[in-house]
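Note that this is a trimmed complex: some chains were dropped, and none of the rest were shifted.
Which chain is which? They are A and B, in the order written, and residues in each are numbered from 1.
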C-alpha cells in the first residue's frame, strides 16, 4: 500500500474567525479540513476572546507541501498583526493521496 | 435616601446576589465552571423569552403610541456613540480604534441589563409599556454602525460594508429578539400562554442562573482593571449615568410611562457585550479588546446591575 507524504497544517485561531478562515482556505485550494471547536489557550496576547464560547478553534488540513507554504504565508500576512492566531505544519503520511491534492 | 433603600433592596435580590456569588467563585479560584453550552442555551432562552413577551404585548398595543418612543430610541442610538467617541478621544486621549470600539459598546445595549431592570420594576409593581423589547432591538445596532463609520473615516479605511451589515442584522441577539417578537406578535397572548411555563414563569430564576455565570465572566476581567487605567473606570461609571439620565429625559418627552422611561434610561446606560464585541473584533481588529470588554463587562455591567438600576429609577422621579 503506497503512502504519500503531505503536510498537516494546523491553525489555532480565535473562534470568531472560523468561517472566514475556512472560506479563505477553500479559495487557496484546500479540499478538506477538520475543525476542533472549544479549545482554549494562552499565548503572547493574553485573552482577547470576544465571545464566551470556547475561545479558540483548531483548523487542520492535509495539503501538499507547496500549498502548506502558501497557507502559512497567507495566515501570517492577514492575521498575525491583529488577531490571536498561530499556524504550524507537521509531516504526515497518507494513503489515497489523490483525495487531498 | 429613597434611592439608597432601593439600592439595598436591589442588592438583596437573588439575581444580584447570584452575580456576587459568581464573582466570589472566581476570586477564590473555585473549580466551579459553567459549561459554555449552558451559557449559550441560557442566553438563547433569555433573548427569545424577552422577544416573545414583547411581541405578545405589542399585538395588543395601539401602534400610534409607539412611534415617538421608537424615534427617541433611534436618536439615542445615533447620539450616544458620537458623544462617547468625542469624550474618549478628547478627555481619554485614546487611539481612534479604541475610542470607536468603546463608543460602539456604550451606544449599543445589553439585553441582560434590560432583563434585570424589567424584573426590578415588576418586583416593585411599577407598570411599563409592553413594547419595550422592540426598543432593545432598535437600540442595538445603529450605534455600532455609527461607531464603525467614524473609525473608518478617521482611519481612512474602506472595507466590506455589506458583509459587516449582514452579520450585524443576522447576529443572534437581533435574530432571537426580533424573531421572538414576531412569534409573540403572530401567536398573541393565547400563544404565549401555551409556552408560559417555559418562557414566562421561570424567567427570573433563569436570569439568576445566568447572572451567576456573568459574575464569573466579569470577575475574570477584573485583573485587567489595572491595565485599563483610572480613566476607563471612571468612564465606565459616569458615562452610564449621563446616558441613563439622557434616556429617561427622552423617554419622558416621548410620552412613556415612568416605568418605561426608567427602562429606556437603563438601556441607554447599558453597554453591549454580545453584538458589539463580535462586530468590533471583526471590523476593527486593531482596537484592544481588553479595553472594551473590561469596561463593558467588569465595570458598567455590575455597576448598572447593582446601583445603576435603582439610581435611574430614583432619577426618573425628577422627570415625572
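The rule is short, and it goes like this: a residue touches a chain if its C-beta (ideal position, glycine included) is under 8 Å from a C-beta of that chain, and two chains touch if they have at least 3 such contacts.
Computed from a predicted model, the values in this text were never measured in an experiment.
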Number of copies per protein chain type, counted over the whole file: A x3, B x3
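Everything below uses one rule, namely that only the chains that are shown with their structure count from here on.
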Separation of subunit A from subunit B, taking each centre as the mean of its C-alpha atoms, in whole Å: 35
Complex interface listing, subunit A residues touching subunit B: 14, 16, 20, 38, 46, 48-54, 81-83
In the complex with subunit A, residue positions of subunit B that touch it: 36, 39-40, 217, 274, 277-278, 280-282, 285-286, 289-290, 293
